[in-house]
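One structure coming up, written as structure tokens, with questions to follow.
Removed: one protein chain of the complex. Kept in place: all other protein chains.
Which chain is which? They are A and B, in the order written, and residues in each are numbered from 1.
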Amino acid sequence: MNRRLAGNRLAVVAFFVIVAAVGAALLAPYLPLSDPDTVDTPNRLKPPLTAGHWLGTDEFGRDLLARLIWGARVSLVAGAVTAAAAMLIGVVLGVFGGYYTGWTETVVMRLTDILMAFPYILLAIAIVAGLGPGLRNAMIAITIVGFPIYTRLVRGIVLSVREREFVEAARALGSTDRLILARHIVPQLLSPVVVAFSLDVGAKILATAGLSFLGLGTQPPTADWGSMLATGRQFVILSPHVVLLPGLAIFVIVLALNLVGDALRDLLDPRTYAR
Amino acid sequence: MRLGITKSGAVAWLALTMIALAAGPGAAQPAGTLVVGLVAEPVNLDPPQVTDLNSIRVGRRIVETLVTFPDESTQVVPGLAESWTISKDGLQYTFKLRRGITFHDGTPLNAEAVKFSIERQINPNHPAYKLGKYPFANYFFGNVKAVEVLSDERVAFLLNEPRASFLAVLTSSAASIVSPTAVMKWGPDYPSHPVGTGPFRFASWDRGQRVVLEKNPGYWKYPVKVERVIYRPIVEDQARLTELLTGGVDLIVGVPADNVSPLEKNPKITLLKQVGAHVWYLGMNNQKKPFDDKRVRQALNYAVNKDAIVNDVLKGTGSPSRGPVLPGTWGADGALKAYPYDPDRAKKLLAEAGYPNGFTTTLWVPESGSGMQAPVAMSTVMQSNLKAVGVNVSLQTMEWGAYLAKLRTKEQELFALSWMAGTEDPDMVMYPLLHSSQWTPVGPNRALYKNARFDALLTQARVTTDQAKRAQLYKEAQRILIDDAPWVFVDHEIQIAALTKRVQGFKLHPSFDLRVETISLK
Partner (left out) sequence: MRGYIARRLLLLVPVLLGVSIVVFMVLHLSPGDPAEIMLGSQATQEDLARLRLELGLTEPLHVQYLRWMGHVLRGDLGRSLWMKRPVLEEVLRRFQATLVLTASALLLSTLGGIALGVASAMRPHSWLDRVSAVTSLFGASMPVFWLGIVLMVVFSLWLGWLPASGMWASYGGGDLRDLAAHLVLPAVTLAAASMTIIARLTRSAMLDILGQDYIRTARAKGLVEGSVVFRHGLKNALIPIVTVVGVQAGYLLGGAVLTETVFAWPGVGLLMVQGILARDFPVVQGCVLVIALTFVLINLAVDLLYVYLDPRIQYE
């Protein structure tokens, strides 16, 4: 009993951390921050706790605190939206691929195979080269490449659940497919999908960093955690704070999401061992 | 439970452990082996078939050219040819080859080999023509009508038009002399088994891991002191640096700008610097408003803070540029002044031209690319400089391949680009980049610059063989260029090499080549 309360208290804290992050991101234009885009090269790579720059400056002398907060606007949206889109597409396809047999299953799963087999880098370059660089197109690329994991995950679970006794019973009683799916199958998916999603948001933000590493993400001088990580990697030894700070920001968000996700699971599933 | 260790067992066990530990994380370095950390893997080792710097850096240790550069400059001196004559009309160049030089496979260097090496690139009927692809054959040898063997040691090049830069052309990697026997023996696989007359011969290549060259004991020029050179491709800057600092490699190029200063202070490392035959510029579309107005172009030249870029971004790995020609070479004008950083003057000029509140434009930048130094970083600084005088620039970064394709569309407004000349002959820089016959998409003049007097000067300088006269013409041309300001001239790259103290006798070359044959190891 005690453990559960402790767990939930942590989750509440995590929830507020997320709210604070989102709030800061939304309120960025009104907060007393320096301009995140002003280049001030004589003051480049200043460490945290320098006068006027609480978190230091990057390789162009831009204030890191400002860039982190403004970057939150871009990264949180990019991470959440792409993860959510990937999740939606992936889960729907996975349910279809797992529950229905015959042609539906074959077409859905083999198309997913094709997409998965296709290297993400190539797809990203193609989309970006074709549609132009920039965050929106990078997000499209990341979503397309990102949904198969949900599809595979969900399908596997649906396959095993669909054969269980209570599903057979429901069918025997005349329930429609839709009802069976909603009432019996989908609840089984909640746990793993929530876990996957809470990790996926961070992974998607890191994916934008990977694209920036290759030069295909947001355009300068836009601040976003992903590109800050990518361009900052040359300073890992010399001025690690340039890379550590956005990395820590991602870590905090991902940790918070995971804790909230855990609590959500505990709440929604009456039989979980965690209770 | 007793462990049952006997005395002899314990000794044996101890001995084994000590042997295992003594092996260490890496074998001790055999004397005479040099390990070089490259920025990328060579693509293949037949210089006329490659266009990237890393392939050329390795490939040119194996083959040589008729004429070459000395170790510190880009003046033309004898190479495999000991002397030459140029006909009065400038249409025939006759070379006398040195005697007694053989290729690594034992076959002799003679006029036939020279003819073979050049003709295989330009003559569709040549037996070796279909064995490879020679991307720059036309660029360099388009003007060559024929190559004639006059005797075993004498070979003549007949040109269609007189071109003073032809000798410079013969120093390029496309003019490498290869063993005809080897080419015909290996066929399309020849680029993986190169044979030449150079200081090193090809030994082995583990793809993705290392290229191994061994010294050519019969090298004609001087005795090579390094037994073996191993080239390791290490793409990631930090990894290459770490390998240097841990002794995994002896020599690296491509030191990131921010690491230069700490390396200079490191007592175990020697740092070398050398300005290269290279220019980095901000191009403007001279045919598009508002850049068709000279005042706007000059304004931009005043607005960009070159010193900030060179000091703060490049950390001294660039030297501010006054024009496209490398200072200190025969074609440069020592009296030319670079545009100083003067944002107020820039604003005034913009107002005069009718843009008192500035204007909006786009700047295309490649993410990377040969000779591009730190394109995005440099462009970001320029963006900020221009904003300060009212010009709002939105940056568009592109992947290199996509970027080159886009520059052919003539839709560019501002673009960042660079040029590696390979030689100090101004014709090889100014003509392709700024002559109006070379407008993109036909040629590399992407700024769409046109000036009749400038064109005339360049055309004349091409055909004159008197270097002093050419220098005069180029000086006048540069003065027009500075005034017309078709580009913002930003900098010339300063190459940086970092070596361990073991490496002696190495000098960087302005052509960006890595001449490791001069090295001796302590």
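The rule is simple: a contact is a pair of C-beta atoms (placed from the backbone, for glycine too) under 8 Å apart; a residue touches a chain by one contact, two chains touch by 3 or more.
Just so you know, these numbers come straight off a predicted model, no measurement behind them.
Chemist: For the chain that is not shown, enumerate the shown chains it touches in the whole assembly.
Modeler: Its contacts among the visible chains are A, B.
Chemist: With respect to the chain omitted from the figure, which of B:Ile230, B:Val255, B:Leu282 or B:Met430 is a touching residue?
Modeler: B:Ile230
Chemist: Which of A:Leu123, A:Ile140, A:Ala170 or A:Val186 sits in contact with the chain that's absent?
Modeler: Candidates A:Leu123, A:Ile140, A:Ala170 or A:Val186; residue touching the omitted chain: A:Leu123.
Chemist: Touching the hidden chain in the complete assembly: which of B:Leu167, B:Leu404 or B:Leu521 does that?
Modeler: Residue touching the chain left out of view: B:Leu404.
Chemist: Of the residues listed, B:Asn44, B:Thr329, B:Thr397 or B:Asn451, which one is in contact with the missing chain?
Modeler: B:Asn44
Chemist: For chain A, enumerate the residues touching the unshown chain of the complex.
Modeler: 3-4, 6-7, 10, 101-102, 106, 110-111, 113-114, 116-123, 125-126, 129-130, 148-149, 152-153, 155-157, 159-160, 163-164, 191-192, 194-196, 199, 202-203, 206, 209-210, 213-214, 229-230, 233, 236-237, 243, 247-248, 250-251, 254-255, 258, 265, 269, 271-275
Chemist: Extract the touching residues of chain B with respect to the undisplayed chain.
Modeler: 23, 25-30, 33, 35, 40-41, 43-44, 46, 49-51, 132-133, 135-136, 138-139, 188-189, 191-192, 206-210, 230, 232-236, 238-240, 242-243, 245-246, 248-249, 369-371, 399-406, 417-419, 432, 438, 441-444
Keep in mind that, in the parts below, only the chains that are shown with their structure count from here on.
Chemist: Could you list, by residue number, the parts of chain A that touch chain B in their complex?
Modeler: Against chain B, the touching part of chain A is residues 38-39, 41-42, 44-45, 59-60, 125, 128-129, 132-133, 214-216, 219-221, 231, 233-238.
Chemist: For chain B, which residues count as touching chain A in their complex?
Modeler: 237-238, 256, 258-259, 262, 308, 311-313, 367-368, 376-377, 379-381, 383-384, 394-399, 401-402
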